[in-house]
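One chain of protein is taken out of this complex; the other chains stay put.
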Amino acid sequence: MAYRYFPGCTLHEQARNFDVTARESARRLGLELAELDTWQCCGAVFPLATDAIINLVSPYRALAAADGAGADLVTLCSGCLNVLRRTNRLVATNREIQEKLKSFVEADYSGGRQVHHLLEILKRDVTFEGLAAKVSKGLAGLRVAPYYGCLLLRPPEDMCFDDPEAPTILEDFLRALGAEPVDFALKTECCGAYLALRDGGRSAAAAVVRSAAAGGADLVVTSCPSCSYNLEQAGTALPVVYFTQLLALALGLDGAFGGHAVDPRPVLRKKSLLPEVN
Amino acid sequence: MSLTWEPRIVGFACRWCTYAGADLAGTSRLEYPAAIRLIRVPCSGRVNPSFVLRAFQRGADGVLVAGCHPGDCHYTSGNLFTRRRYSLVKRFLEYLGMEPERFRVEWISAAEGHRFAQVVREMTADLRRLGPNRKMREET
Amino acid sequence: MNERQAKLRSIAGSLLAEGRVSLFIGFGPGLEPSRPVPWFAKNADEAGKLVLDPFCGPGLARYLLDETAAGPAGIVARGCDGLGLERLVADKRVGRDQVYVVGVACRGAVDPDKARRLAGRPVFGAEVNGETVALTTAGGRLSFPRSDCLLDRCLACADPSPRTADTWLEEPLPGAQREFEGVEALEKLGPDDRYAFWARHLERCLRCHACRNACPACNCVACSLDNPEWLERTTGLADHFMFHFTRAYHVAGRCVACGECQRACPVGIPLMLLNEKFMKDIRDLFAVPDPHRPQEAEPLGHFSPDDPEGWREGDETL
Amino acid sequence: MPRIGVFVCWCGLNIAGTVDVERVAEAARAIPGVVHAETYKYFCSEPGQNLIKQAIQEKRLSGVVVAACSPSMHESTFREAARMAGLNPYLVQIANIREQCSWVHTDREEATVKASAIVAAMVAKVRRDEPLEPLKFPVHRKALVIGGGIAGMQAATDIAEAGCPVILVEQGPNLGGRMAQLSETFPTLDCASCILTPRTAEVARHPLIEVLAYSEVREVTGYVGDFTVKIARKPAYVDWDKCIGCMLCQEKCPRKIPSDFERGLGSRKAIGVNFPQAVPNRPVIDREHCTYFEKGKCGVCAKICPVGAVDFEQTETVREEKVGAIVVATGFDVLPREAFGEYGYGKYPDVIDSLAFERLNSSSGPTDGVIRRPSDGKIPREVVFIQCVGSRDPDKGKPYCSKICCMYTAKHAMLYRHKVPDGQAYIFYMDVRAGGKGYEEFVQRAVEADGALYLRGRVARVYPEDGRLLVKGVDTLSGQAVEIAADLVVLATAAVPREEARGLAQILKVGTDEHGFFSEAHPKLRPVETMTRGIFLAGSVQAPRDISESVAQASGAAAKVLALFSRDELAADPLVAAVDESRCSGCLACQPICPYHAIEPKALKDRQVASVNAGLCQGCGACAAACRSGAMKLKGFTDEQILAEVGTLCL
Partner (left out) sequence: MKLMRAGALPRLLETLGRQAQVYAPATEDGLVLLRPWTGQAIATSYVNPVNSLKGLVYPQTEAVLEFTGGDENLSLREAPAPAPQVVFGGRPCDAAGLALIAQVLLEGTFVDELFRRRREATTVLTVACREPGPYCFCRAMGVSPADERGSDVMFYPADDGYLVEAVTARGEEALQAVAGLLAPAPDTGARDACRELRIPLAEKLTTDRLAARLEGFFEHPYWEQVARRCRSCGTCAYLCPTCYCTAIFDTSRGTRGRRLRGWDSCQFKDFLLMAGGHNPRPAKKQRVRNRFLHKLSYSPANHGAYGCVGCGRCVEKCPADLHMVAVLTDLGEVLP
């Protein structure tokens, strides 16, 4: 199954390590993530106003491009997944909006395609047993707190990603890598998103990280650049990495751990998962 | 025929489920087109396929046969015979040239007042598009 | 003098002589050799006149309805007669023990009208072997393809021999699956074209009941279509639709495809296309491989918990 | 010549508001055979019915059409009125011009034309009606009650007290049902077992009540007055006749398993009873958790039993009973644990449901009545009660209100304060519903006397934080987000039907709503009856009910049963099938169609015909539709009548 890859703006800039580790790992697992040749920002937020159709033009264009290439769309960032998948569902179910977008974008896409997240593809095509077999260096001993945040899970009827209250896909993924997932209460709580910038340490993000630390986690893993930023700025010593970085590490590839606000490498060295600094 | 033609639907409704569902649409004050006129039968299994043709013969534009969902029949198996009979009769009517939208078989429970109103709305809309039925109809 | 016919005469004769049967139903000499008539031999002499040749067309099973009242009756049974008898037995209208079946392997009956048109003159004899039919006329033997000579129903026949018989005149031929190309062709048309097809044919209907009275499945003591509440005597197209819709539904899952209704129709309405539609749907919807053969449980006399809702798929294609 | 009277009801404005009733009456007058037509504001009222009676007598009517509300409302009322006026009740038909016309259409012209057509169709039907007499059947004055809870026991007792024998079938090993698990009951706080156990003993002792515990109904055939019921007795692996109830086996059994009765908070032995005062006081072996059945070893109970009552080879036995009426009282269950992940229900040990809190409260419970935390057994200082968990929640749970949770939660708060004077109870609620007698006062006492703190708002999430449960909710009255560090969280989970209810409904051929609660014949007029005559409902099988309502309903159902048994023979609707032997070919195509096996062959002089056993026939008409020659006639719904209705509706 060929997919068209929609990286999203942040993965070309701030979260380049997310993008690089994803591509390398995918290639190692035999998954072909051909990037869309033309794409724009997904709009970052799915418009709640029913007449804000102009905001849907960009995600629609990405969907139509993928459809044009005869493939489904795959993305990594929770934000992009949320916007693209909800746009896709709206186009498929709302005839009026579909007609307007078609005429405006001059494309003929009416919602037949699907939008996948890399984790979903790993689970379905590679399967976690298959992944475990491909792992060259299991992340034994590494205690990882899987943080879902909001955009992957909610609203449940649109996202259909996992059980909105008790998701397990990240835990299974981590076990496949040999790591030990840490269950913590706030794994599906909001990280504060844009509000976190205002009130600094006291923010929701701090509560999340504290809860993860309380669970005994060595580091937190997420799939959303904005959550990652907020959790890192929460002013605790708990490192926050993208799930693809651990995937790359487990597959013996470079985890691109440089450039984090809280450097995860000391923890990984302590767990002898990274070679000592030479 | 009145000046502006109004579609006429003859409905056969089983008293335990669909007829009660239609009553519920009434008690819930739902509104639906006046095209349908129901005939109360003890069970959808009572509806002889020749009744359906008699309705078209006498001028009905659409016919509905509706009963309990399979498994809920007050008489256990009435609707299961309906399912078998009308699987054949629906296709035979179309084979004779009847447009599929003119004859519908539905399962509508006593709790589905909305579903009943919805079916009537859908049928009426379809029949307005198709216009009056001429096929298998006697000359007046 | 074909020895099949001679063997039949001797069997019938001895059955009558021994009193094993009070009557033997078969074919006897008609006006022309190409039109033998249903024959009811009551003694050895009349049995001696029995005819068995490729001109024996009319269906015989339905006569058993009236002829077994007086006592057991013998019958020469082709596949269609055998299934017709099974139908009457299944409907409890004739006791199987009241009938002595002489099974034959039928290769199809020549349609006298088709033969006359092809030969252009009276026809005295016919031979069906493989795919050709040899007609003997005053001007010598002429041979034609089988599909030009035989009765429509024989061309579509899937049951050359009855499924059971008390004695066999010859080695029975195996049954086959029926195909329904005629139905499939009609299904491909749009609703209006299909209606036009049926309206054109049914408009000629005389309501003479030849089809009903020829049919082994139409064996009711009192037919509901004789009741004016169900069907008035008016002869409008809508009444014809009501008659043929009701009759087709009444024989649905029971018709044995003997084709006698279509053969008997004086105005050439393709009645089998009606019955075959029900057969095809029963085969496809209820997984009955041979819908025209009487089943253990009648298709419309029982249900299965996971029956499909046949009207759902009916919405787009038939 | 038919002399038909048409009576068009205004129904106040319900019909007359949309339908021009005078024009409908006028149109009816023009129909051949109609000799009388009038309108009136309320024909179902006493004066209204008198108008009909008067018209029947004065105009010698041969048929009546009442154009009014649905036949399911007043068909029997108008038929009774006609009978009193001397007209055979089955010559009365109802034209439904309210629920199916005036209430669903707004255009006056359209509604009036449609109403007239419906009336005309009913006139056509009445013309072809024939006078019928109700069929008479013998009545087995014996009742079957399914469910040994408080409702079932009440119904059984009322019926037995009236001198009729009762078979009380209870699925579990002992009587008591849900109430046996309760500690005290609102609003009087009298202890559940004090009022229940005497009743269970009384029922078990009653000469006319045969208790079949650990049994299930497998099949019900027949009809009111003559039901044939197959009851299966599940293998208890203990011969209850021999057993003397010494409970040595329970004592000595080495295998401890979590007890469903204790909601998993306490344990029980693989063999034993649910609670000491259980009636019948006989043990049962839980086959799934018994070492003998798993590995073939142990068998201590068999060795220890002084009377050799333990029998590992015991198998299911089925017995057949003839009963005249059935009362269904199978009670309710609570929403399964995994339904609410956000509260950690089933993941965090100190998040329990109300039924478990009842067990904590119960003196015969796992903690002998002391409120202790399941995790560490400490006495909780702060307890949070969360109402409407799964109730009034169309998205994740059930849309309906479970009715009893507001009351038992208030009770829990009071009991908690009585047992832990310095403890603080918080109750997150949406709307307290305390509509019963003395209920509101009871809740106010919980607030004022026992200091329960009611917080109006829903709880978003419960999660553990340093040994306690952090409850994140909101208090909508103050608009403040609220966070309570609680030692114990009690969820008032939704009441749902028992899992086996749907199967039982299909065995009894009784309808259920989409949640699985049994459907009553009519919410207002026939709450304890079902659509199937002779089958009645009591208690939470029909919808969440508290104990007083269940008992009241049980007595109501018992009264209905006794009304049935008061007559020596039953009158049944004569709308059954019959064979016109002159038209019948005896092909018996109808026989396999009948779900009630009511059709048999019948030999005439020279041929065979079909014949219908009017007792078994329920009048579904599937055979009439299968009869090709039109010989099978369903009275009240004959081919001629339906064809006439079709013809009239198409004019």
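When the chains are written out, they are named A, B, C and D in that same order, and each has its own residue count from 1.
Just so we're on the same page, a contact is a pair of C-beta atoms (placed from the backbone, for glycine too) under 8 Å apart; a residue touches a chain by one contact, two chains touch by 3 or more.
The shown structure was predicted, so the numbers you read here are calculated from the model rather than taken from an experiment.
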_Chains shown that the absent chain touches, full complex_ = C, D
*Omitted-chain contact residue, chosen from C:127, C:187 or C:226*: C:226
*From the listed residues C:6, C:176, C:206 or C:297, report the one that touches the chain absent from this view.*
C:206
*Listed residues D:31, D:101, D:212 or D:617, member touching the removed chain*: D:31
_Sole residue of C:48, C:95, C:145 or C:268 that reaches the chain not shown, by the stated touch rule_ = C:268
_Tell me which stretches of chain C touch the chain missing from the display._
30-31, 35, 37-40, 58, 62-63, 66-67, 113, 116, 122, 200-201, 204, 206-210, 212-214, 226, 228, 232-236, 260, 263-264, 266-268
*May I ask you to list the residues on chain D that touch the chain which is not drawn?*
1, 30-33, 120, 647-648, 651
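We take it that only the chains that are shown with their structure count from here on.
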*For the pairs B-C and A-D, output the one whose chains share more C-beta pairs in contact.*
B-C
*asked:* Can you work out the whole-Å distance between the CA centroids of chain B and chain C?
replied: 36
*Compute the distance, rounded to whole Å, between the mean C-alpha positions of chain A and chain B.*
51
*Between chain A and chain D, what's the gap in Å when you average each chain's C-alpha atoms?*
50
*So which bits of chain B are touching at least two other chains?*
49, 54, 77, 81, 85
*Multi-chain contact sites of chain A, meaning residues that touch two or more partners*: none
*Please name which positions on chain C make contact with chain D in the complex.*
91-93, 219-224, 227, 229-230, 250, 297-298, 300-302
*Can you check the complex and tell me which residues of chain B touch chain D?*
6, 8, 10, 15-17, 19-20, 22-27, 29-32, 34, 37-43, 45-49, 51, 54-55, 58-60, 71-78, 81, 85, 109-111, 117
*Where on chain C is chain B touching in the complex?*
183, 186-187, 191-199, 230, 234, 236-239, 241-242, 245-246, 248-249, 252, 277-278, 281-282, 285-286, 299-300, 303, 305, 307-311, 314-315, 318
